[in-house]
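For this depiction, one protein chain was excluded, whereas all remaining protein chains were kept in their positions.
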Amino acid sequence: MSEEKKSEPLFSKKNIQLIKNPLNQINPVTIQVLGICSALAVTVQMDNAIVMSIAVMAVLVIGNVLVSLMRNIIPGRIRIIVQLVIVAFLVICVDQILKAYVYDVSKSLSVFVGLIITNCIIMGRLEAFALGNKPWASILDGVGNGFGYGLVLVVVAFFKEVFGSGTLTIPGFEKFEIFGNATDLTGLYAMDYMNNGLMLLPPSSLFIVGIYIWVQKARNPELIGE
Amino acid sequence: MEYINIFIKSAFIDNMVFTFFFGMCSYLAVSKTVKTATGLGAAVIFVLLITVPVNYLLETYVLKEGALAWLGDDYASMDLSFLSFIMFIAVIASIVQLVEMLVEKFSPALYGALGIFLPLIAVNCAILGASLFMQQKQFANIGQATVYGLGSGFGWFLAIVLIAAIREKIKYSHIPGPLKGVGMAFILTGLMGLAFLGFLGFEL
Partner (left out) sequence: MALDKDSNVYTIIFATIMVIIVGGLLAFVSMSLKPMQQANVKNEKMQNILQSIGIAETDGVTREEAGAKFNEFITRRVTINYSGEIISDKTAADAIDPLDKLDAFNIDLRKEYSRYVKPIMSKNKGDDEKIKEALKQSADIHFPIFVCEHGGTKYFIVSTSGKGLWDDIWSYLCIKTDGITINGTVFAHKLETAGLGSKINEKWFQDQFIGKTMEENSAFTPIKVLKPGKDLNNHQVDGISGATFTGVGVNEMLARNLAVYYNFFKNNPEFTK
């Protein structure tokens, strides 16, 4: 990241758009409706959501660069398989690294790491962008889409964890107990506050994303197209 | 009995869409009319029915630790499980391709109905997801794995046909503009997911 900031001239207006647009106008999750599976399934706790976003972003950026570098030598007929192999290769690396260095996180992400392979965001960006653009633009596109994806994950995880468990776990920090301790009945719990169990169950992610889209489209009326 | 249990569990309780959100991308994209939804759903059942058992054989005889023992004692301690992602996805991609060609050749009518959906399926996470879950669940024999594939596919089929039917009706409802389309589909899926939670703990 710091390198990008040093090479200021590379940030032409067009390149900045590559990063900014995916955060809102063409958000991969809420507007293009890609990569939903993992976005919804790993959001019970904030730290899982953050690690998952980082993993997806890493795979996306590196995959974009590789495909972009190889775009002139990939045979057209087998390009989808080539892309799948590149993504699968990167995902295996991510999975192995997680298992070796952050074992606890890899346990809680379980099969969802493998599902990065079929995360449509990655295949979509490789096919639609990296195959026809230079490496630098592909990096920015990867970072932008990675952030766009991460943003939704973090928002969903925030609501799910705060209202479902009353805590907030951010990697590298102690667990925050926002409303007090539920077992010892301190803080709000002393006044009969209860965690909302529904927030922990799968359907609540769908409600939150639905409302997220509602808010986003209400603020950007030009997005209401269909 | 075991088979019925696996089927019910994979179709209703561990429903691909409602509890694991697998295959959401195509689920939301292709659920505007019941007709196309039925086509895609059938294609998913079909592909899962083939890929899960094939990947099961691959897992049991090639990838798992000690799986290569049939090649001789030298290979008994080999553990190729780190290759499972890449092998599974390769199997899925090639089977989808193969199925597409076979269907086109032998049953043009079926191809007309399923054809356009088949390429979409290789990147449908429900397919890879089912194989990865199959790997985790450690089924005892290929029959169980096949039933699991069938059940998962049926669950997915059910989900996409149901949501398509609801979306067809809801077109005539008065929904706030920004919520129309995808936003409402998410919330509907959430409500259906709540209903499916009712199957929890169900066992024969």
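Note that the chains are named A and B in the order they appear, and that numbering of residues resets to 1 at the start of each chain.
Heads up, the rule we're going with is that a contact is a pair of C-beta atoms (placed from the backbone, for glycine too) under 8 Å apart; a residue touches a chain by one contact, two chains touch by 3 or more.
The structure presented is a predicted model; accordingly, all values stated were derived computationally and were not measured.
Trainee: Given that one chain is not shown, which residue among B:A29, B:I50 or B:I86 touches it?
Mentor: B:I86
Trainee: Among A:V44, A:L151 or A:I208, exactly one should touch the missing chain; which is it?
Mentor: Missing-chain contact among the listed residues: A:V44.
Trainee: Check each of A:L23, A:V65, A:V82 or A:V154 against the chain that is not shown and name the one that touches it.
Mentor: Missing-chain contact among the listed residues: A:V82.
Trainee: So that we can see where the missing chain sits, which residues of chain A does it touch?
Mentor: Considering the whole complex, chain A reaches the absent chain at 44-45, 73-78, 81-82, 85, 89, 92-93, 96-97, 99-101, 103, 110, 164-165, 183, 195, 197, 199-201.
Trainee: Provide the residue numbers of chain B that touch the chain removed from this figure.
Mentor: Per the touch rule, chain B residues meeting the hidden chain are 1-2, 5, 14, 82-83, 86, 136-138, 140, 200-201.
Here is the rule we go by: only the chains that are shown with their structure count from here on.
Trainee: Cα centroid separation between chain A and chain B, in whole Å?
Mentor: Each chain reduced to its C-alpha mean, chain A and chain B end up 23 Å apart.
Trainee: Any idea which chain B residues touch chain A in the complex?
Mentor: Its residues touching chain A are 18-25, 28-29, 82-86, 89-90, 93, 122-125, 127-129, 132-133, 136, 176-187, 189-191, 193-194, 197.
Trainee: For a test of understanding, state which residues of chain A touch chain B in their complex under the given definition.
Mentor: Residue list for chain A touching chain B: 30, 33-41, 80-81, 84-85, 88-89, 91-92, 95-96, 110-111, 114-115, 117-120, 123, 201-207, 209-211, 213-218, 221, 223-224, 226.
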